[in-house]
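Here is the structure we will look at.
Of the protein chains in this complex, one is absent; all others appear in place.
In order of appearance the chains are A and B, and numbering begins at 1 in each one.
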Amino acid sequence: MKKIFVFLIFLLAMSITMIGCSSGTTSDENENTGDSSDSSSSDNQGGDGASAGSFTYWYPWGGDSETWDEWRMEKYEEETGVSIDAVYAPPDGGLSNGKLLSAISGGNPPDLVISNDYALAYGLAAQGALEPIDEYLANAGFSEDDVLEGFVPLMKQEDGNTYLFPQDSNVNLLYYNVEMFEEAGLDPDQPPQTIEELDAAAEALTKVEGDEIERLGFIPWLDAGDGSYLWGWVFGANFFDPENNQVTLNQQALIDTYEWMDGYAQKYNPEKIKSFTSGFGGAFSPDHPFFTGKVAMTVNGNWFANALKLYSPDTEYRVAAIPSPEGGRENATTFGTNVFLVPKGAENPQAAIDFALYGSKQDILADNINTWRSISIWKETTDAIEWENDHVYDMVLDVAASSNSGHPALTSIAGQMADELMSLRDSVIYNDNNVADLLQAAEEKMQKEVDEN
Amino acid sequence: MNTERRNLRNGLLFISPWIIGFLFFTIYPLFSSLYYSLTKYNLITEPEFVGLQNYRELLFVDDVFFTVLGNTMYMIFVGLTLTTIVTIFIAILLNTKDIKGMSFFRVVFFIPTLVPFVVLAILWIWILQPDSGVVNSVLGLIGIEGPGWFASPKWAKPGFILMMIWMSGNMILIYLAALGDIPKTLYEAASIDGANVLQKVFHITLPMLRPAILFNGITGMIAIFQSFAEAFIITNGGPDNATLFYSLYLYKNAFQYFNMGYASAMAWILLIIALTMTLIFFRLSKRWE
Partner (left out) sequence: MKASLPVTNHMETRPDIDPTPEPKKKLKKVNKGFKQLAVYIMLILFASAFVVPFFWLLSGSLKSSSELFANPPVWIPEVFQWSNYKEAFTSFPFLLYFKNTLIIVFFTCVGAVMSNSLIAYGFSRIEWKYRDGVFILVLATLMLPFQVIMVPLFLIFKDIGWIGTFYPLIIPHFFGNPFFIFLLRQFFIGIPKELSESAKMDGASELTIFLRIILPLSKPILATVVIFQFIEAWRDFLGPLIFLSDNRLYTLSLGVQQIMSENDPRWALLMAVGVAMTLPVIIIFFFLQRYFIEGITFTGSKG
C-alpha cells in the first residue's frame, strides 16, 4: 500500500519542481501573445515588410527539415528583429487532423502555416478558411510574373484572390537501373518515352521463375505512382473543370490509365506485387525495392536521388521524364509543393507573408535545394545552387519548367477525390472491376460533393 | 421520508462533479453535434440546416459507409471474439497456483499497452513486413509462407487483429482480477465430483467470469469503434478500403472532406449502434445466467 503513496508523492515532487520551471515559460508565452496583438495594428498600417513584431508559425516537419527551418527562422529574426513563435504541427501543419480547423473556428489561429499537402490547403482556401494574401504580397513587393507558370493556378481561387504561397516544390521522375538495362539488352541512353516502350522495357526487365517473382521491371503504383493523380495526369486527364464546376472523371484518359494498371495487376497478381515490394522504411532504408534490385524502374520524387546516395550508393541509376502515352502529357509531372497559408482571423498577416517571401528565396532555400534537389518557384535562378551539370537536377529543372507539369484537380474536394480515386484503383487492380462504371459512379459522387459545397 | 430526502441530497452532492462534467463536457458538445448532424457545416462558415439529409445519405446513398460498418463489425465479431478467447486463456494460465515468476509474466502481458501509438504503428508495419518481417520469418521457419498482411485486402484486418490481441493487456488484467474473485470452494467441490480441467473451466470459470466478459466486451467494442490512430498511420484505410474503420472514416469526413455535419451524423449513428449492441450484450449475458 505504501508504495502507491510513495509513488504519488514522488510524482508530486517531480511535478512541483517542474512547475517551478514551467511557470517561466507560461509567462513568456503570455508576453508573446501580448506583443503580437500590439504589433499587428502597427504592422498592417506600416506594411513595409521590415517592421518588427511577432507572429505565430506552424510547421509540419521534424528531424533535419526542422533543423533547417529553425536555422531559417533564427536568421530571419536576427535580420529583422521580428520574433517568431514557432509551433510544431504534425503531420501536415495540422491540416488533416483538425488542429488548424479547430483553431480557425475557435478564432485562435496562427498567423502562418506551412503545409506539405497543397491539395488539402487548396481545399481549405476554397472552403473560405484562409485569408486572401494579395494585399500583403503586394506590400512586400511581390510580383506574380517572377513565378514559374506551373505554380500560379495553385496560388489562386475562383474569386481571383491569392491564398497560397508556394515555398518550394518537388517533381517526379522515372528512375531506372542502368546495370539491369544493359543486362536485359536495353540501351540505358534510350530510356522509355512512351507507355508502350515502358511496358516493353518492364517486360524485358521482369524475371519470374515459375510462381516466384524475382524481379519486376516496373509497377505503376509503386512510390510516387501510388499518388491518386499522377498517372491520370500523365495520361492527359483533367479531373476537374473549374469553369463549369464539373467533375470530369469518366473520360477516356482515365479509363486508359486504370486499364493499363489493371494489365499489370492481372499479369502478376496485385497482392503478390505489394507483398513483394513493400519494404519497411520506404525510400529511407536500404530496404526499398529499387535499392534491393526487386524493381528495375520506379517513378519517384527528386529527393529520391539523395535517398539513393544515402542508402544505396552502389546502385547505378539514371533518371528520365515519366513516359506518357500518345495524347497524354509529355515531359510532365505532378508537383509536390510546400505551401504557406494564412488562416482566416490571423492577427499579423503582413509579418507572416514577409517571412513567407523571405523563406522562399532561393539563397535561403539553397541548403535545402542542394541536399534534396527540390526546386524553387522562381523563374530566375541563383548561384547558391550547386547542381551544375548534375544529370538528375537538369532533368528536374527540365520537367519543372515544362508547361505540361502542374497541380491536378485544384478543387475544394481534392482530398476526398484523391481518396475516392485510390479506392477506385484498388477496386480495379484487386477485383478487376469495370473501370468505366466505377469512374461514372465516382464522378457522380464527387459532383454531388462539389455542388453541395 | 426524511432519510430519503437526505439521501437524495447527499447522493446528488457526491455525484455533483459528474453532473457538472456531464453538462459541460458531454451534454453540451453532444447536443451541438446533434445540431451539426442536421446541417451542412465545414467548421468555418455558418452551419446551414439541411434536416435529415446527412442521415439519408449515409444510410441510403453512401456505399462506402457500409463497407466501413462491415470492416468495423468484422473487428468486433471476429477480432474481439478471438481476443476474448486468448485473453481468458492467458488469464487462466496466469491464475494457476504455485507458479513462480508470476509477477514477471503479468508485466510481460501488460507491456504492449504502454508503447506510444506512433511507435506502435511503425513497429507493427515492421513486424508484419511480408518479406522480411519477424512474423513471416518465424512462419517461414516452420514452413509456412506468410501472407501479405497490410499489403493484402484479405489479410490487413487479421493483421490489425493480431495487434489488438497484442495490446489486450488491460483485458487480461481484468479477467485476472475476476478470476481472483471466484471462491475456491467451487473448484474443490467440483474436484470432489471428479470434474476435469475443461469441465471446471466451462462450468465454473466461464460462468463466474460473465460480468468481466460483459465489461470487457462492452469496453472492447467501444475501443474498436473509436480506434483510428493505428489504421490512420499504417494503412490509411487501404488496400481496397479493407481497413477503413468507422472512426477513421468519420475523422476523414470531419477534417479532410470538410463535412462536419456528415461526421456528426455518423457519430450519432455510432452512438445508437453502440447503445443497441450494449443492450444486446446485456440481454445475452442475462440469458446465460
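Just so we're on the same page, contacts are C-beta pairs under 8 Å (C-beta built on N, C-alpha and C of every residue); 3 or more make two chains touch, one makes a residue touch a chain.
Note that the structure is predicted; figures quoted are calculated from it, not measured.
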Missing-chain contact among B:G51, B:G143 or B:G194 belongs to B:G194
Out of B:T39, B:N71 or B:S247, only one touches the absent chain, namely B:S247
With respect to the chain omitted from the figure, which of B:G51, B:P116 or B:G143 is a touching residue?
B:P116
Can you list, in ascending order, the chain A residues touching the missing chain?
1, 3-4, 7-8, 11-12, 14-15, 18-19, 21-22, 25-26, 28-29, 56, 60-66, 85-88, 90-91, 94, 97-99, 101-103, 105-108, 110, 116, 279-281, 284-287, 303, 306-307, 310, 372
Chain not shown, touching residues in chain B
4, 7-8, 10-15, 17-18, 20-22, 24-26, 28-30, 32-33, 43, 77, 81, 84-85, 90, 93-94, 96, 98-99, 103, 105-120, 122-124, 126-127, 131-134, 137, 166, 170, 173-174, 176-178, 180-181, 183, 193-197, 199, 202-203, 206-208, 211-213, 215, 217-219, 222, 225-226, 228-229, 247, 250-251, 254, 260, 263-264, 267, 270-271, 274-275, 278, 280-281, 284-285, 287-288
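Assume only the chains that are shown with their structure count from here on.
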Show which residues of chain A lie in contact with chain B when the two form their complex.
96-98, 101-102, 104-105, 120, 123-124, 127-129, 271-272, 274-276, 278-281, 287, 344, 412-413, 415-416, 419, 422-423, 426-427, 430-431, 449, 452-453
Could you please specify the touching residues of chain B with respect to chain A in the complex?
40, 42-45, 64, 125-126, 129-133, 147-148, 150-154, 237-241, 244, 251-252, 254-258
